[in-house]
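With one protein chain held back, the other chains of the complex are shown just where they sit.
Now for subunit A:
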Amino acid sequence: MDIADFFDTFFEEAEELLSDMEQHLLELDIDDPDSEQLNAIFRAAHSIKGGAGTFGFTVLQKTTHILENLLDYARKGELTLRADLVDTFLEAKDIMHEQLDAYRSEEEPNQEAFERICQTLQQIALDEIGQQLDGPATPASEPKASSASSENGAEGKSSEEKAANGHLLVALLNVEDKDRILLVEELEQLGEVQSQSGDAKRYEVILKSSDSADDIEAVMCFIIEPDQIEITAVEGVAAEPSPPEEESPAPAAPAPQAPAENTASKASPAKATAKEKPKKAAAESSIRVSVDKVDQIINLVGELIITQSMLDQTVSDLEEDQSVGNASLQNGMSLLQRNARDLQEAVMSIRMIPMEFVFSRFPRVVRDTAGKLGKEIELITEGKSTELDKSLVERITDPLTHLVRNSLDHGVEMPDVREAIGKPRIGKLTLSARHQGGNILIEVRDDGAGMDRDRLLAKARENGLNVSDTMPDEEVFQLIFAPGFSTAKEVTDVSGRGVGMDVVKRNIQSMGGRVEIQSKLGEGTNTRIVLPLTLAILDGMSIKVGGETFILPLSTVLESLQPSKDDMYAMAGDDVVIKVRDEYLPVIAIHEVLNVENAITDPTKSIAVIVQGEGRRYAMLVDELIGQQQVVVKNLEDNYRKVPGISAATILGDGSVALILDITGLHRLSRYKKEAGKKVVNNQNLSSFKEAEPS
């Protein structure tokens, strides 16, 4: 194994730890922090520090070290958590993430950010605990720590051996009253204080604790100097029958191994080992697989399917020739068919990852956005375990973030406004994901102000869009996806510039999905994203034009009909529209747009397929409908280039290539061709056409 592999492993792990840390920080109840959670945050910081130290990422190590120390105070209850402290911790986490990224791309991390965050954290330590954090684990601090432990080395050892017995005499020498109170409180955290007496010069505490003398001393050393403490083991104090009771010997065990290490880290292994075990077992039993490998398997399976359909063809041909002796062949075929399908499903599922990967970033987004806007929001996520193709998961995050921000900014009202109209002060934002048919349905729901139909229409008119008062709600709400459309009364730095929503819609459409909006004025808005489960396989409708076969994505097909002459109307120039149930749809003759020879040119003899793309409907004229089938989507751009009007290719049962049509692309192409007149359109001037299109 190469050292670079170790680096990669560290980066991956650190990334996970950081997101763990963020998640816990966000879930933390500030008023009553869960000690388990504080421990988890601390452990994450500690593990990152250790790894960073091993690989020589000093800046990251130092940042983590300071954060770790503060977290240590927090988990011991010495540092009272406040929202702004959590904010700072989150900021520190972000900076650590940046540092991690910098190391990953083999750059030096931003020194300025590093110094700033260190200072901020130090300041917190100073303000909140009145304690200067010892510097990062530089050599300078080490002698101090090691001398501390060596000083009472022999004593410490002997007391450790008796630690299981549990009674320690802790003597504090020359300690001021206020510090003493703190120290005793601290000792109470570590164990049970049996008795205490003495004065400022020598104050003795009998402590029943499972922690070793070293550990106790190390904790105390945050407040006083090591030579101010004496710890000795005492036996049989208070005549209590102290059997080898509930405190197992395990916690004491790790202590002697790391005498020179910093206190904070010293206390942790004992607790960490004990608590991490059940967590490990519960952790997802998953493996990391490179996407390339999975893609390769998917390709192979795709081919298997193709082979199978070729065989299928052969078998059915055979059937016509001779009916005897092919029963077993058919049996084998059906078996192969089933196996192939199962294998395909199994392999596809490798690519599937739960929506949790997307949703887990939203608590932070909501917190930050709500904070910026001064709103109070409760985020609810549903269906985190719903699985989606990895490539889609990566691409859905940005549009979803935009929709969430939009909902928070324009949807949910200010707390005071909400109270005034009788809504709960805290706004509710729900993110949900679930399967529906062959699709995944992702919803962003808020209980905010909802959309104002009249205002949208007024704004649309102002922008020169063609709208009418009788438009269905669904279409009115779709207006917000028009480029440059914003009804926000004022532009905030969260949203409102009118850029973005059109990008959201385009992104989702490029994934083969669509966005729907349901909204009720005063009650809230529900934005639904419908996505296919995967991009690798498509439900298609195969059609024939001339001698050529094309595939239409089934999701775009609404219906098909035989056009009659009475329903077709010519418009200025070459344009033709068809009337379908009181609606006039533009007609696209595929043979014209794609220059297919020997196709049926008389529209009344061809079939009109009504398709929907980007919210608009078109009628496509084709010669023949062949049928529905699942096709494996193959990229054309791998070896060739983007072709206008074509989204991808697939391989048919006979091994030949069929092109998958892109509805809106075809429409644009047909318009472009008409504008260009009868001029022969070739690829050269098509490139100018493409550049004009937003990609």
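Everything below uses one rule, namely that a contact is a pair of C-beta atoms (placed from the backbone, for glycine too) under 8 Å apart; a residue touches a chain by one contact, two chains touch by 3 or more; residues count from 1.
Assume contacts and distances are computed from a predicted model.
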**Prompt:** Quick one: the chain not pictured, UniProt calls it what, "ATP-binding cassette domain-containing protein", "Carbohydrate ABC transporter membrane protein 1 (CUT1 family)", "Chemotaxis protein CheW" or "RNA polymerase sigma-70 factor (ECF subfamily)"?
**Reply:** "Chemotaxis protein CheW"
**Complete:** Considering the complete complex, of A:V593, A:I607, A:M620 or A:I663, the missing chain is touched by A:V593
**Prompt:** So which of A:V86, A:A482 or A:L636 would be touching the chain we can't see?
**Reply:** A:L636
**Prompt:** Which of these touches the unseen chain: A:V170, A:L187 or A:I306?
**Reply:** A:I306
**Request:** Name every residue on subunit A in touch with the hidden partner chain.
**Result:** 299, 302-303, 306, 548, 593-596, 634-646, 649, 651, 654-659, 669, 681-684, 686-687, 690-691
